[in-house]
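One protein chain omitted, others in place.
Chain nomenclature is as follows: A and B, assigned in order of appearance, with residue numbering initiated at 1 for each chain independently.
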Amino acid sequence: MARLVKRRVNARPRRRAGILARQAGRRPGPVDPHRRVFLRLHVNGADHTIAVAPHRTLLEILREDLGLTGTKHGCELGECGTCTVLLDGIPVLSCLALGLECDDRPVVTVEGLADGPTPHPLQEAFTELGAAQCGYCTPGILCAAKALLEADPDPNRDAIREALSGNLCRCTGYIKIFEAVELAAKRRREPRAAPSRETLFGRRD
Amino acid sequence: MAATRKVKIGTARRTETIDIRVPETEPPIWDADAKLTVVGGSYPRLDGAAKVTGKARYTFDINRPGMLHGRILRSPHAHARLLAVDVSKAARLAGVKATATFESPTFFAALDETDESGKPVEGAGEKAATGPRRILFAGEEIAAVAALTPDIADDALDLIEVRYEPLPHVVDLEDARKPDAPKVFPDGNQRPATVWSAGDVEAGFREADAVVEATYTTPVALHNALETHGAVAEWQGGKLTVWASTQGVFGVRDDLAKFFKVPSRDVRVISEYLGGGFGAKFGAGVTGVVAALLAKKAGAPVKLMLDRQEENLATGNRPDSVQWLKIGAKRNGALTAIHLRSYGTGGIGGGAGVSGPVRMIYACPNIKTEEQDISTNAGFAMPFRAPGFPQGSFALESTLDEIADRLGLDPLALRKTNYIDRPNKGLMEQYDLAARAIGWERRRPPAENAAAGPIRRGFGMGTATWGMYGGPPADATVTIHSDGRVECICGTQDIGTGTRTAMAVVTAEVLGLKPEQIKVVLGDTATGMYSPASGGSVTLTSILPAIRAAAELARDKLFRAVAPALAAKPEDLEASGGRVRDRVGGRSAAFTAAAARLKSALISAQAARADNYPGVGIESFGAQFAEVEVDTGTGRVRVLRIAAAHDAGRTINRLTAESQVNGGVIMGLSYALLERRVMDAPTGIVMNPNLEDYKIAATLEMPEITPIMMDVYDPANNAGVKGLGEPPVVPTAAAIANAVSNALGVRVRDLPLTPDVILAALARKEQA
Partner (left out) sequence: MRRFAFIEPPDLAAATEALARGAGKAAILAGGLDLLGEMKDRIIEPAAVVNLKTVRGLDAIRFEPDGSLRIGALATLASVAAHPRLGREYPAVAQAAQSVGSVEIRNVGTVGGNLCQRPRCWYYRSPLHKCLKKGGDVCFTTVGQSRYHAILGGGPSYIVHPSDLAPALIACDARITVVGPDGTKDLPLEQFYVLPSVRLDHETILKPGEIVTEVSLPASASADGGTRSRFLKFREKDSFDFALVSVAVALRLQGNSCSAARVVLGGVAPTPWRSKEAESAIVDRSIGPRSAAKAAAAALADASPMSHNEYKIPLARTLITRALLETADQGTGLAPS
């Protein structure tokens, strides 16, 4: 539970060769189940060294050790997408990732989407269009959507559906979420792009 | 004192002026003539930024200094006597700070009595009994622990030793009705039927030119809000503070006060953000009580959040139903009789009635409904978004389509034939709006669709109604500070629907400001500003009239303070566009400048919700139309489009209102196509208490949705607002099922419409 060291590092995540890049043998012997080992986590551009036991998941470490409660518990079994974060820049389920597997790899959570005081276009669009209703699924969806926009700056509706198909929302009916992702994509090209009138006001005929 | 006021009611298409009696103190009613500048616009949620940055703190996110983590041990048996619970080993485990056992049959009795939510009272007589506690469903609470970490709490549960005497159980609805079924309660499993009737159905059937009868079934559905039930409880002295994932902070407060025998002023309940409820989160529930109990025993704060499995075993459900429906109609489609006989199980709870739509929606002189709750050894029902209505709507609208097909009538025309007309009702327009949006003229008779090859298209529709109007008590305070800040305070909770923003919209309307200029305080019983629980579509209808009244009182105080400076009479002043203006003299001052004229640091006004006005305030309505595609080779139903026209009286915030409609549609679609709790009869255990096998519609299931909000001027209260939480979920399954039947030329009478159901229906058709 101890947050031992926290220091600011270069916010740009280091480019990594992939999940196998870590040198084998950094922990030559087995880690005892009841012992904790030091883990270096790069979360939202900050560097943390914490001691964790092998069975603890990334979700638990983010929320309980680092106090980053933006990432939510939903089902704990990889069925709802609520705990989605970005690991090495790609969306993963933090409830099914062991902390020790994330050693020395960049993690981005909802708390790290903004660029300093400037919200990410997705955050702005989600707010503006009401894509966050109760808001509980929103952090995971934002992370999945960010990865989508990095890979596909102009996704069509089908690509958005596919990219978010692992994220359950019980409130919105998803429509506003789709529209918000589309608006954010548009804003990245034209910062002043406005949502369509129909999006904001619905049909009035 | 009551006063008579003239109000203009109706819709954009037609209005009429009526007299109504209202309390003299009521502000002028926002009727059809009200010229509003803020209300009815489209406003992003005030808490949007908090939600998209992860700053919004839900109950699961609350951490307190020295906080412990609680876990509950649950029964693996569906029916058993609880002989002994031994927590001594668990209590000795390092890091365990408190344990509790629930062996006494009366342990949760106080909770049962105070529970406003539908948790069973059938067993209450037995709770007073002596002897071992009888466990009534798999998942019932046996014991609990609080420990330094969740891991230790989990380990401790393994150390608890429990002895059960298993008893025969019954979990299947039909099995439970058999005479030799194991008895869930001493008086058996069949609760007394509820019978309601108007006219004479037998006479009605004799008059009919066509009579259709059929049996429909619907599954048990599980709420599955993404945030599970849970609470964080902390005692300080004799005072208890609880952060709860709840739809009703005041209900939780009262339950806890009663359970712990403390005055309710010594219990504070906070719920600033809630990850969904849908009806399952009323009252403290066992979870809230256990959290507070463990905290008391440990002398430290305790967080107790359920996991997904617990959520699906023991926090509520929508009962299933078997509905036999017989409907008679004249050749022109005029209904002559409706007879409904239904039963269903809410486990050890009740609430399986489905007759609302039959009794409320269509004109029919002869109606009889007979409904029965069946008890089973399964988790208790809780209200689930429009309790009883999605089930009842599915059977009623399906049977109406069968009648229409039989008579060769257009289903929409048949609905219009049986329309109950009132001036303050917009349903006829909603039919037309939604029919146009879906392209209803493209609907073909089933026989023509059958020639279309393996993939068939169909259209269907259904009607929404809901009739809870809210009411007192509901209190609010509006405060204007001399620096121009405005606060709107009500203890109510925002369950995701946008309550917070709606409160700001109404306050801003009265004070001539913008919604984002209003600071809203809610989700806290310590405000002292009472609100009903957020369920049954009553939140805005209850609190907005109080907020409006409080805002007007505060505004009038401000007018009195600023009038001399503007050389105006207070009654000539108006607030709009961020200014206070003299309608007569024309002089004006910015709102902040006006506030600076206050002789005190702030002015504050409090108001209470008046009673609903007599003679107005009928139901909210809506119409939904569906276009579907059915693959006859695989049985796959794909919903292509839903057009949903609804009203909530006067729409307060178009953006959040549309979201309510969209969200209701997806929930109804999910119910129609996917959701079903599966019980294992031999072991009495829920087989899908998860989100893998309890399937919830996601992005790839989504149709195109056209939400159409219309204003209906029907002032049930001074804000003219009506509920919108329940109506959008009511007719979706019915509209989809009707569209599927239209596509296939064979009725589908069992939800959910999974491939097995569709393929079986097609096989039946082939045989016929």
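Criterion: contacts are C-beta pairs under 8 Å (C-beta built on N, C-alpha and C of every residue); 3 or more make two chains touch, one makes a residue touch a chain.
All figures in this text were calculated on a predicted structure; none of them were measured in a lab.
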Residue, one of A:L96, A:A114 or A:A193, that touches the chain absent here: A:L96
Residue ranges of chain A at the interface with the undisplayed chain: 18-20, 22, 24-28, 30-34, 53-55, 57, 76-79, 81, 84, 90-93, 96-98, 100-101, 144, 147, 162-163, 165-167
For chain B, the residues touching the chain missing from this view: 76, 138, 151, 451-455, 631, 633-636, 674, 678, 680-683, 685, 687-688, 692-693, 695, 697-701, 754-756, 759-760, 763
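Rule of thumb we're sticking to: only the chains that are shown with their structure count from here on.
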Whole-Å separation of chain centres (CA-atom averages), chain A against chain B: 30
Chain A-facing residues of chain B, complex: 42, 44-45, 47-58, 60-61, 63, 149-151, 224-228, 273-276, 278, 305, 307-308, 433, 437, 495-498, 654-656, 658-659, 661-667, 690-692, 696, 698-700, 702, 705-709
Contact footprint of chain B on chain A as seen in their complex: 1, 55, 60, 63, 67-77, 79-80, 82, 109-111, 113-114, 119, 122-123, 126-130, 132-139, 142, 160-162, 164-178, 200-203, 205
